[in-house]
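Every protein chain except one is present and positioned as in the full complex.
As written, the chain order gives the labels A, B and C, with residue 1 at the start of each chain.
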Amino acid sequence: MLVVMEKSTSEEKIQVMVNTPMTKPYKLVSREFKPENTQVTIGDAVFGNGSLPVIAGPCAVESQNQVLSIAISVKDAGAKIFRGGAFKPRTSPYSFQGLGKQGLIFLAKVREETGLPVVTEVMDVENFDLVEQYADLVQIGSRNMQNFSLLRRAGKSDRPVILKRGMSATLQEWLMAAEYIMEEGNNNIILCERGIRTFVRHSRNTLDLSVVPAVKKESHLPIIIDPSHAAGVRDQVISLAYASAALDADGVMIEVHNNPKEAMSDGAQSLYPEQFIEVMKKMNAIHTIVGNNSEKIPC
Amino acid sequence: MLVVMEKSTSEEKIQVMVNTPMTKPYKLVSREFKPENTQVTIGDAVFGNGSLPVIAGPCAVESQNQVLSIAISVKDAGAKIFRGGAFKPRTSPYSFQGLGKQGLIFLAKVREETGLPVVTEVMDVENFDLVEQYADLVQIGSRNMQNFSLLRRAGKSDRPVILKRGMSATLQEWLMAAEYIMEEGNNNIILCERGIRTFVRHSRNTLDLSVVPAVKKESHLPIIIDPSHAAGVRDQVISLAYASAALDADGVMIEVHNNPKEAMSDGAQSLYPEQFIEVMKKMNAIHTIVGNNSEKIPC
Amino acid sequence: MLVVMEKSTSEEKIQVMVNTPMTKPYKLVSREFKPENTQVTIGDAVFGNGSLPVIAGPCAVESQNQVLSIAISVKDAGAKIFRGGAFKPRTSPYSFQGLGKQGLIFLAKVREETGLPVVTEVMDVENFDLVEQYADLVQIGSRNMQNFSLLRRAGKSDRPVILKRGMSATLQEWLMAAEYIMEEGNNNIILCERGIRTFVRHSRNTLDLSVVPAVKKESHLPIIIDPSHAAGVRDQVISLAYASAALDADGVMIEVHNNPKEAMSDGAQSLYPEQFIEVMKKMNAIHTIVGNNSEKIPC
Partner (left out) sequence: MLVVMEKSTSEEKIQVMVNTPMTKPYKLVSREFKPENTQVTIGDAVFGNGSLPVIAGPCAVESQNQVLSIAISVKDAGAKIFRGGAFKPRTSPYSFQGLGKQGLIFLAKVREETGLPVVTEVMDVENFDLVEQYADLVQIGSRNMQNFSLLRRAGKSDRPVILKRGMSATLQEWLMAAEYIMEEGNNNIILCERGIRTFVRHSRNTLDLSVVPAVKKESHLPIIIDPSHAAGVRDQVISLAYASAALDADGVMIEVHNNPKEAMSDGAQSLYPEQFIEVMKKMNAIHTIVGNNSEKIPC
């Protein structure tokens, strides 16, 4: 199937595309179009070069002390990027919605004090300028995976983007969402698997680990895994974190809270800092083992 | 469970809520809070009074002639509201994205010529003012069911809103999305079931008809059914349209195209105008039969 | 794709098959192989001729009085076949497992007294001879849809078979299960849709009505709908029964109990006899409307 271009794109890009016969509905994101891995670099972290950078932090930014305290812990344990939600998408309008701009200011302070780059979610075009000003890396959440206006705005940003998979998105829909971003000119995209909706009731979602090799086959973009939202329960998060490290994923994102029982959101799935230290050690050891993929060559 | 209010709401509303002990996470949308049906009136159509108003039209607005021609047909067949997409959410950035403002102008002309109110989808906050200016009824699509900024903006509109169910939304998530709209002051909400994502491959989605009685039990809001997007194939659309009329749904939305084979989107699921006439007759006849719910009283 | 025959089949059958190039993995069950509808006749009921025979009765046979009382009610209301489980597949080994042979004897008495043919589930090859001796029609349940030994045994029976769809069976897997039965020589198969497993929690299963037109397109076999097991809740059962009648299904199977609150299984989904009378009236009226399919011809 040939991609039909119905809107203006740069001449040069069109030229390349015209010269590349495609058999997939996606174009710019496909490995067919760009065979070598895309590497996204933020601070010390490189996503896509065979390393396993870890993004860690609380679900929501709650206070300056909270984020600073957690950031120091996770940095010590080896995390490369700090996460924390300032704008929180919540099922209920009556749930805590995040601290907004104040949360972004707290995150900036974390970067200043610890040197860790920070990532936070942007929920709408209206707040994109604001988030972009404070965050080193912006996240588009599952519920917004097909918010096409937001994707286009992210495509115009100079910040790298974490694009979480929608809860019932097929591989193709997900890659097409990334295509919206790339098509506007932003190539620094990190895909993030975070669990899909299934009939299962013993976990919040079902982590789809098969999507990692499937993405790597179809696309040059790096893919990381978020076991915290997939599981929803601490013990399962730890198990899935090890499973994530055992795949050839390009990174892991984990929720850590200094006081999970009092967390304003998702406490049950947040690791204690002391657990996170142990989890980091084991994830790194596992990753070292699977790094060499020679067993996959003969197939 | 008591609803915890964490953001400002009008004093009066809070007073009512405080006086109503709730056992559900949703509040304003719940039947517990408001036992009688909400009725939403647009032109001749009333959603929620036991009638079965039908919304019909093409997936996308393609030209002035196209929409006028279809509108005259569907009005003759008994449709009460005309539908047509000016802004189209598409999986691929390379697919036809709709005519935008020009499409809205064509829809306004349809209203002027036929007297039919028009409904069209609004995809983002940026275009809400524009869409609101032309449409009698605005639609929030499946992919945006949890676009909370868009829901809040819709809550400030004086236009009634059709809120489509997300592809993998639970009943509770859907009602909570409606809660976001009501919480901002807009009570004129029509829920629309359009099929959910399942393992099934013989149809595009699986129409969840059980959600109709389930919604009516939980909420006072009217609920309509869109068999076209659920099925994705014309023959199945007809069957599901009859099934929809046989439930006590508050309306049906069906895609009709004067030339499905040439349609710019979703042609395979659009009915021919002559089919629509027959489908309308049978849907109305079926609805007349099921109108009296006496068999449900003794349970 | 050509069907590869790897086991012995009658010479004549093979000859026909060899002469019919097939593009589907199923053969004998396909409409490509046999274009005209298969009609299965049991007593006054014909499945597949455009009529809507209704099978009704309790989930489980509990006593002679219970089944006789319900049978008289449902016959008066117009049911053509009586259902009742003597062997009950139950998730828990500690739940009521049915009366076994005694239940079959009670069913035989129902037939004798009311003239209604009876259908009951057979759970294993071991009891097939026994069930066959008492039942006019044998049912293979969802959990056994791919119990291939049981399917083969059913294929050797002279009793018509109701083959329920497995909870997560694709259309193709279901038709292939029927192929196992036909391949052994039994052509009297009635398919029964009873809801699929999805992420949904407001109903026990999700009734997949699209499968009715999809089956009719692919296969010549009649297909009926069981709204009782799909919904699991009485109010939803009634709604889905009307929806079922509005499709061009070949029959409906509904659970009716004279005392649902005391039922030994599935009481919450059983209709009261007085409800069933009303439901039958409306189903028949709806079916009369949709009988003429002229609107489907031009597609």
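The working rule: a residue touches a chain if its C-beta (ideal position, glycine included) is under 8 Å from a C-beta of that chain, and two chains touch if they have at least 3 such contacts.
Since the model is a prediction, treat every value here as computed from it, not as a measurement.
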item: Contact residue for the chain not shown (choose from C:N49, C:S63, C:S95 or C:Q133); value: C:S95
item: Contacting the left-out chain in the complete assembly, out of A:S69, A:N127, A:N187 or A:S203; value: A:S203
item: Residue numbers in subunit B that touch the chain omitted from display; value: 197-199
item: For subunit C, the residues touching the chain missing from this view; value: 3-7, 25-27, 89-97, 123-126, 143-144, 146-150, 167-168, 172-173, 176, 179-180, 183, 197
item: Those residues of subunit A which, in the complete complex, touch the missing chain; value: 168, 170-171, 196, 198-203, 206-214, 217, 230-231, 234-236, 238-240, 242-248, 272, 274-275, 278-279, 282, 285-286, 289-290, 294-296, 298-299
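The definition used in the following text is that only the chains that are shown with their structure count from here on.
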item: Copies subunit A and subunit B touch via same or different residues, half shared test; value: same
item: CA centroid of subunit B to CA centroid of subunit C, Å; value: 34
item: Centre distance in Å when subunit A and subunit C are each reduced to the mean of their C-alpha atoms; value: 47
item: Chain centre separation in whole Å, for subunit B relative to subunit A (CA means); value: 33
item: Multi-partner residues of subunit C (at least 2 other chains); value: 198-199
